[in-house]
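This structure is in structure tokens; I'll ask about it shortly.
Here the complex is missing a single protein chain, while all its other protein chains stay put.
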Amino acid sequence: MSDQERISRFGHVELRELPEDLQVRVGAIAERSGFVPNVFRALGRRPAELRAFLDYHDALMERSDGLSRAERELVVVATSAANHCTYCVVAHGAILRVRTKDPHIADLVANNPHAVELPARERAIVDLALRLATASATLTDRDLDAARQGGLTDDEIWDVGAITALFAMSNRLAHLTALRPNPEFFLMGRLPKG
Amino acid sequence: MSDQERISRFGHVELRELPEDLQVRVGAIAERSGFVPNVFRALGRRPAELRAFLDYHDALMERSDGLSRAERELVVVATSAANHCTYCVVAHGAILRVRTKDPHIADLVANNPHAVELPARERAIVDLALRLATASATLTDRDLDAARQGGLTDDEIWDVGAITALFAMSNRLAHLTALRPNPEFFLMGRLPKG
Amino acid sequence: MSDQERISRFGHVELRELPEDLQVRVGAIAERSGFVPNVFRALGRRPAELRAFLDYHDALMERSDGLSRAERELVVVATSAANHCTYCVVAHGAILRVRTKDPHIADLVANNPHAVELPARERAIVDLALRLATASATLTDRDLDAARQGGLTDDEIWDVGAITALFAMSNRLAHLTALRPNPEFFLMGRLPKG
Amino acid sequence: MSDQERISRFGHVELRELPEDLQVRVGAIAERSGFVPNVFRALGRRPAELRAFLDYHDALMERSDGLSRAERELVVVATSAANHCTYCVVAHGAILRVRTKDPHIADLVANNPHAVELPARERAIVDLALRLATASATLTDRDLDAARQGGLTDDEIWDVGAITALFAMSNRLAHLTALRPNPEFFLMGRLPKG
Amino acid sequence: MSDQERISRFGHVELRELPEDLQVRVGAIAERSGFVPNVFRALGRRPAELRAFLDYHDALMERSDGLSRAERELVVVATSAANHCTYCVVAHGAILRVRTKDPHIADLVANNPHAVELPARERAIVDLALRLATASATLTDRDLDAARQGGLTDDEIWDVGAITALFAMSNRLAHLTALRPNPEFFLMGRLPKG
Partner (left out) sequence: MSDQERISRFGHVELRELPEDLQVRVGAIAERSGFVPNVFRALGRRPAELRAFLDYHDALMERSDGLSRAERELVVVATSAANHCTYCVVAHGAILRVRTKDPHIADLVANNPHAVELPARERAIVDLALRLATASATLTDRDLDAARQGGLTDDEIWDVGAITALFAMSNRLAHLTALRPNPEFFLMGRLPKG
């Protein structure tokens, strides 16, 4: 029903057009994924911004302690769903399916992050993310206490909050650019391996 | 991440436990689909309500004139997305994929019905549906005129409005019962036939 | 201040123009009321939809067990007030006055269903209805527990929820059609009998 | 369904307990109405505030030029409906019925001020009132221009705005005190004279 | 960045153009402040309204018992911030700084009244004010109980509520007139005396 040509309202660059350091960095991602995620082609118009974006992303999404990788993706999907960001839900929904090996969880979280049934720790993670994504001005110590009661350490609370904040930015960049998800994301993690 | 046992907060009935007329009717659907959609197992506790629900559904979703089948499903997915109804988005998203043979459209509409790029007629359909789903008290003649300018006849406007209204009901029944989508829906229409 | 001619944006049919089964059915209502409620004249353009509407209505509003008749009308008035549906508040406000023999209750509920002082059971009924009418996506088990603490059985909770859902539909149909209340409703139940 | 004893959360005073000037002033209103409107009994606890309230009310509601008396009451009912203030809708709805000799207009405006069909001038009045009542921070010159196009002079625009502002206050005082409408208001203006 | 000439959308009057009693009254304020606050120049077009406004203001803001002067200004700043009223925040923020001798409190309250850290009694005052300013229709006894637990007497609760209501009016008058703050207010109370 919709034409799939345009990637971004502001045009895009191809991998080979990026500065060399970004070619290496985005190239490594492309190799793992099998394609260049469109966010890098759209943000690549402004290399300094893409570089900072990647740095921030890696600092939060690839930390080895605290939240698990799957939990970090859960924050992204819940936040992006609350913000109605199609690109981020589709792309990170795919990663969440891969990380959890659960082919349904991303759709359940994306359609209704407020009410999806989750174990207590994950519920606490999602509740905090939704609060900060949609009503951060009224966040109080009570919200942090609820997260602690859900089993989060203060460092994990920072992770949830900072990832939510990062995607408050990413979601808006995707809306600004009308960013299209790569077709490959839609099916990723939905089929049993083998 | 979530246990998939419970179908509804209020329990459910199996096909064989339904009154005979409903067994025949729901049985036919199950045969086409390959499984009994959970909504019928959950509403089956109250046969008179399920019967009226099916009648209303068929009167609107299986009309032969006016909106196409795909357009009717588009209304359902947009409305259900606006209402954050997981069951209806997952189930009718599957049907929308099947009807349109487009494996991506349901996810694009569901994640952001407000901004998904659509041809003018479909945009007019979705705009009217969203208006009535989320702010019906302020609907005015201007909204209907916009739909007419998008190419809809008055009978088609009624269809869009009535389907939106029907799913205002269905979505709330799904939320009331915490209705779970059947696992089969998630993958339906995502893979090329053959 | 407003012209009272037009009943619906989409025109209407008179009783004699309905299919025979609906003539009998709506005729019986008209006999009891003394007039044909406009909703039937407006929906009568589409007999199959009117038939399903009446079936659904009767299945929920004329059940003999569970909620009392007055309580069912209370749900309708509170829901329709939350949705700002003039037709439904005026028509069912009239029925609520008749059922409760209280000439004020409908106006009190309609003007502010959130804060009207009610006995605990009725408060629980209205709270659940408002929740489902206006924010169903965030309904949780806690809302159902609150209803249970207000004295509702699970079957009564279903009734409240399903009636609220039915009027989520009716209210939107009334908004779609700009449905006018019959003049007779406004005064009904306001004067002492005798 | 609700006990009708308490008038205000903060108690009330009777006419005879008011300072003499207020006895005269409220007494004259009571003579015209046939009863002491509860707002004066509730605010009478603080005579200086009641005096200022009456002064402000009279300065705006009893001006002889500009808006008609009926139009002033229309502003009050629309504003109070938007604020869900039961006391003010019931009391001023009664006055609106009396002023317009239209037994239905108050209920139509109160249930849905946004969509009630009104002549262009009255629509412009209500639109401006609703804008200022519910979203005054985003009022712009465009809103005033729309009012001018609806036929309002600048002095009439001030009237609409100032009456809306006065009832932004009154509605909140009624909510603060949980003010009950006098039973007499409910039927006033609903029956033909004779 | 913005031209500072126009005081109000509806023009204004100078002190000498006011009726004599208002010249005396506003003159006294001007003498204390060193300038005529613009609100009096804008409202002065309608002397009866300005008189009632001053009476109401004095009845609530200059009471000698109950809330302290600083607490009354705290209510005004929190309410006006919730309503995004620039004039009232700038003018009463200045007075709050003067009353509290705290050069920062007004900005902290104005930017985020919901989350600014305050002692328990002040928190209770602000919470009640925000509730009534932004969602008065759903105010319940629980809100008043919370205020009592914060240390407020019922008379102080009335003060908070009535001041909030008064500024629900004032804020809307300022929005109606696009009222400009006098330049003198911005710096008042920000510098140490001496």
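Each chain carries a letter (A, B, C, D and E) given by its place in the written order, and its residues are counted from 1.
FYI, a residue touches a chain if its C-beta (ideal position, glycine included) is under 8 Å from a C-beta of that chain, and two chains touch if they have at least 3 such contacts.
Quick caveat: nothing in here was measured; it's all calculated off a predicted structure.
Partners of the chain left out, restricted to shown chains and counted across the full complex, are A, B, D, E.
Interface note for the absent chain: among E:Ser8, E:Asn38, E:Thr100 or E:Ser136, the touching residue is E:Thr100. Among A:Leu60, A:Val109, A:Ile125 or A:Met188, the one in contact with the hidden chain is A:Leu60.
Considering the full assembly, E:Leu118 is the residue among E:Val26, E:Leu118, E:Leu144 or E:Ile163 that touches the omitted chain. Checked against the hidden chain, the listed residues D:Leu139, D:Ile157, D:Leu173 or D:Met188 yield one contact partner: D:Leu139.
Remark: the residues of chain D touching the chain excluded from display are 137-140. One chain is missing from the display, and on chain E it is touched by residues 1-4, 74, 81, 84-86, 89-90, 100, 102-105, 107-108, 110-112, 114-119, 122, 175, 178, 181, 183, 186-187, 190-191.
Not every partner is drawn; the one left out touches chain A at residues 9-10, 45-46, 48-49, 51-53, 55-56, 58-60, 83-85, 132-133, 136-137, 139, 141, 144, 154, 158, 161-162, 164-166, 168-173, 175-176.
Keep in mind that, in the parts below, only the chains that are shown with their structure count from here on.
In this view the innermost chain, defined by its CA centroid being closest to the centroid of all protein CA atoms, is C. Annotation: 28 Å between the Cα-based centres of chain A and chain B. Centres computed as Cα averages put chain C at a distance of 44 Å from chain E. Shared contact sites, meaning residues of chain C that touch two or more other chains, fall at 84-85, 112, 114-115, 137, 139, 175.
Taken as a graph of touching chains, this assembly has some other topology, since it is neither a line, a ring, a star nor fully connected.
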